[in-house]
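Input: one structure, supplied below.
All protein chains but one are shown in place.
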Amino acid sequence: MQINRRDFVKLLGGSLIGFAAGGVGEALLKIPNSVKPILYAGPRVETWKLTTCTKCPGGCGLRIRMIDDFPIQAFGNPLSPINEGGVCPIGLTSIESLYHPDRLTSPMKKVNGEFQKISYSEAYGILSQGLKQNMGSAKDGKAAFVAQTESDFMANLIREFMSGMGSDKVEIDNFSANSAMPYNRITDGRPDFINFGTCDFILNFGAQFTEISESPLYFTRAINEFKAKKNEFITFSPKLTPSAYKAKRWIPIAPEYYEDAALGISYVILKDETYDKAFVQKQFKDFDAFKELILQDYSPAAVESRTGVAAEDIVTIARKFSGASSPVAYFDESILYSSNGIRNAFAVIALNGLKGFAGYGKLKGQELPDFESGKETDKSKQAWNKNMLLGDNDVKLLMLYKNNFLFNSPNSEELRKALAGIPLVVSFSPFLDETSELANLIIPDHDDLEKLDAIALTVTGSPTISTQQPIVKPFYSTVHTGDVLVSLVGDLKLSPKWAYKNYEDYLQTYLKPVYNHGKGMLMNQKKPTELEKSLHQAGWQLASYSSFDEFWEQMLRYGGWWDPFPKVSEYKPTLTLDKNNLIADDNSGSQNVEPKGDSLRLNIFVKDLDYKGDMARNPVLTEQFGLDSNIYYDTWVEINSATATKLSISDRSKVRIKTAKGSFKAVALHNPAVMLTNIDVPFGLGHTVQGKTFGINPLSYSDNVFDEATGTPSFSETIAMIERAGDGI
Amino acid sequence: MKDRTIYIVQFITLSFVWILAVSITWWFIHLVIVASELKDAQTASISISILAVTIFWILAGVLSYVFFGLHRNAKAGA
Amino acid sequence: MAYQNLNDEDEVLFKPIYETGRGFYVLVAILVAIFLFGLGCYIRQLILGLGVTGMDEPVTWAFYIVDFVFFIGISHAGTLISAILRLSKAEWRRPITRMAEVITGIVLAIGGLHPIIDLGRPDRILHLFERGRLQSPLLWDVTSVTAYFTASTIYLYLPLIPDIALLRDRGGKLQNFYKILAWGYQGTAKQKHTLERAISILMVMVIPIAISVHTIIAWIFSMTLQPGWHSTIFGPYFVVGAIYSGIAALLIVMIVFRKAYHFEDYLKEIHFQYLGTLLLIMSLLWTYFTFAEYLTAFYGHEPEEMRVFLYKFTGGYAPFFWLMVFCNFLLPIIILSNRKLKKLPGILVASIGVVIGMWLERLIIVIPTLANPRLPYPTGIYIPSVTEISIFAAALSAFALGFMGFSKLFPLISIWEIKEGRLQSVHEVSKRLREYLPGHPEEKQVEASVKAEI
Partner (left out) sequence: MAKYGMVIDLNKCTSCQACVTACKLENNVQIVSPDDASEGRTMFWMKMLTLKYEGDYPNVKPKAIPRNCMQCDEPPCIKVCPVRATYKTEVGIVAQIYPQCIGCRYCMANCPYTVKVFNWYKTEQPKEVEKCDNPDVSVRPKGVVEKCTFCVHRLQIAEEKAKAEHRKLQEGDYVPACVEVCPAKAIYFGDLDDTNSDVSKASHDYRAFGLLEELGTIPKVRYLNAIE
């Protein structure tokens, strides 16, 4: 073939065009690598699934948006009676832990200080071997269990498991159980809910209703409804939290003095004789001694001199309290965060007692699972807590479930040593944290989206059981801790009548009574109408299921069950309070410390974004943590502008804070709402594992002060000095 | 270089100014059309364009005036 | 080709074009190094994004915009001053105008690039042409800077033609280059007339364009709603500042090149005295504007305005503000109103002070407003990064390089204008002066006094 010049040019031109087109085409169609997996992942089918958030005791319904069966977003379930479609930052980000690169993917054993992956059967073997060796009788418990779970069912399982192991060394950090503890000590149980609808005056002792409470989402709505009726609430707290500034008034006070404030108010009520005399005579054990004690020690003037709360304010508040038709003094777990926490709670209960517990409701006539059995056992004797690991040489096996107490407790150094002395430490945490890092064996739990659980809640006044269904199949070789415990009880024959196959089975037996009594409804329809209400009262069933299996299947699918029309009766408990409950034991000694001179009180505050101390794993929340202060990924210290001026500390300058345990640097922030005697440091930063080390954990600089009864650390009884940090930023 | 080449090069350089002026005019017309599409302030757009376009045309004109003036009035034979 | 001494009267003006010392090369090497470092920093910024700068929120405009305003301000040195001096027939302008015009050309090119350096997406610059919106002050700015650049380049070029012709006629290096640029100029009377006419048209045109450029830059700020920017006097205030910094920059350049190229005979003490007086006047004018600007803000006492005001007077930017007041007000007034200090070294110090002070003024206008948004966001203090500083240094060295490069191609002092002055002006001025005066003084008497003046 002969190619002449013309052809050659044509050929050249053609190939050039082809080349150009190819190149350009490729450039046009070039898809960045970051987009490719999204584009080619699948048919992109959008589905929604309902489940429950178990990150806090609130039990909000979640609506999970899934693309090709992978969860990508979480929203609130509008049909859930608890959150009615709303959801908090923690709930919104709750799916991110599923994809977290730091998740533990399989059971691990520590060999020569290094973790080695092992099979589940091997891990199970080691654990059951250890348990066999450490079974014991009630008193010299060789096994201990420290857990943190908001699911009462899981908590109960752990208690049953441990009682089978013959040990009562169980601590379960559970917001509602902790709040109930003081009631269990001096009354016949706790009221199941507060009827905000009938209350007309609330005295709030340190509770962070809308942020950290038994159900922040429910309380947010309840407080707004309460305020919409022009009712007042007053908050006593060491920091101006949202619950304090949403209140009519904020009374700044250190947590140790809640007791004094409550009893000071009682003093005025007793003097005015405006208390509920009939109730007091009948239900108050040894009322006269109580009255004598109050009148002796808690005059408003005396309270003012101790606490700094103006006597005038105490008198006004007391008169408002006694004048209201159904007032309530409210507290929750946070009242325990001080050396006299339990006495604080007793004082508040006593104050309520003076008004006959008006405003409280108690659910009656419900065939609900008996969640209280575990708590009842704490009633008479001292509950065990993790601080008792110190100096306890009996414990040979410690089990940990999601409780990162080496981060959440000021005595972490001592606890760390105690842990080192325990031959077998088993962790069920799905992540490596400060505490599980020290374990010898880790059997990681599923992520929340992979597991089955349920949360029972009565705080709204409508008993609710929110169920968490497995949204996705487990990504890794993790095991549901409930399943492990259920099969351990069976295999080791820890309980004589044990017939459960797995955790699902265990849950179902608890929920059968709910099905059997036929009341309530699933979360698959809107709030019942008046017609439906009357039908229901006439004996009709709201529910749409006809067998337990159907009930169970639908319950998982719709995210739970609730009873919109519970039988409610007024709660009039018997108070076994005597004056000894309100006086500190001499040997424990009143820890009340007052800053003198230039020293200030180091008040550690907990933000709603991180009330469990595990926020650092969550990049979204960690960033948002600094939004208020505009100090990101670092610790700041809030100081009252007046105090700061006195100490010549300028806004946003570096300061050094010195406590008995050492000193740390932070950025000072002026804030007109900080107590004059306080410096406020946020809790949540300063992790040493999880790869995200920024900021300071203020607890490691605070004194080892605990509530003597519950072992809850005090967050505000450390004296600190603050000074300008000379050597720059 | 030959005088002829030099003249051509000079002429090309000069024509750049005209290209600039013409393209700026064209650009401004385009911008005014865009402004009307986007419902922007019309009077402002038009008055700015008129001002700018005039300036560039005058500049190009002055330069051409000099160019041709210099060449026309050169000494013969130089 | 080596330098030939043709024993021209103004031989010293030709000399730098043909003779280059070793110091020159050393300096060029240093400047090129600085420039390349800056260029490298910019390329890094292109690749990584604007994150490499020290800008943050809310200080989203910082060094680059400050430098932009500053450089465009300096550019008023030239064309505007030379046009005004030419228009007012100030005879002492002759050795000055060229340098002034060169400053304008180079600095405009550098300054005009700064907004592009500041862009987050310089690759999308064509969007300005495709979907530009004339109602945005940024487009006004693009237009006016382009127009000013074109006009001032032409205004630099036209008076250069006779000098290029001189260079062409001397023979030697770059024959063809000069031949092309000379446009066939031979100095005939008609050619001269054509040229002069064109120059006088441009002279008139350039003044409003120059004023509009800086007014529009001021409007970029004052068209916003931000406290400290939203001010009616910003246009004239910026223009005054621009001329002020321009004169200072011109003085520095003149003093430096007088020393380097031995122009002592051309740039005499009297030129510096005159320009120094002009600098003093501009200093007072600038002070007046500054005072008026801040007094109204202070007297009005709007909370948002006051936040910016106090940030400048007592807050984070107080050191810069008071340094600016010192550099722009106290220093030039002390030096320039004192007969003993108003000598070359004094004028140099004052000029450098003014240039620094004017840069600070731009800084103080741009950043405190952004650092104090209307809503109470917590903000820190803006600290420039290495990238921004080195790009600024690169811009300065590019300016120096450009100027030095120009001096190696063309005479820095307009030779034909000097010659013209020597041949015609003495006579012309004496004639003109006679016309000013009452009665009919003797010609010789006036000529003597004119000579004394020049």
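Labels for the chains are A, B and C, by order of writing; each one numbers its residues from 1.
FYI, contacts are C-beta pairs under 8 Å (C-beta built on N, C-alpha and C of every residue); 3 or more make two chains touch, one makes a residue touch a chain.
Predicted, not measured: the structure shown is a model, and the values here were computed from it.
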Absent-chain contact - pick from A:Asn224, A:Ser325, A:Asn516 or A:Ser534: A:Asn224
Positions on chain C contacted by the hidden chain, ascending: 48-51, 54-58, 60-61, 115, 118-122, 124-125, 127-128, 131-133, 135-139, 142, 220, 223-226, 370, 373-377, 379-380
Please give every residue of chain A in contact with the chain that is not shown. 34, 38, 44, 67, 70-73, 75-76, 83-89, 92-93, 95-101, 210-211, 216-217, 220-221, 223-224, 227, 240, 242-243, 245-246, 249-252, 608-609, 619-621, 623-624, 626-628, 630-634, 640, 642, 671-673, 676, 694
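As a convention for this text, only the chains that are shown with their structure count from here on.
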So the centre of each chain is just the mean of its C-alpha atoms; given that, what is the distance between chain B and chain C in Å? 25
Let me have the rounded angstrom distance from the C-alpha centre of chain A over to the C-alpha centre of chain C, please. 66
For chain C, which residues are in contact with chain B within the complex? 129, 131-135, 139-140, 143-144, 146-147, 150-151, 154, 158, 161, 176, 179-180, 183-186, 188, 190-191, 194-195, 197-198, 201-202, 205, 209
Which residues of chain C touch chain A in their complex? 377-378, 380
Given the complex, residues on chain A that touch chain C span 629-630, 652
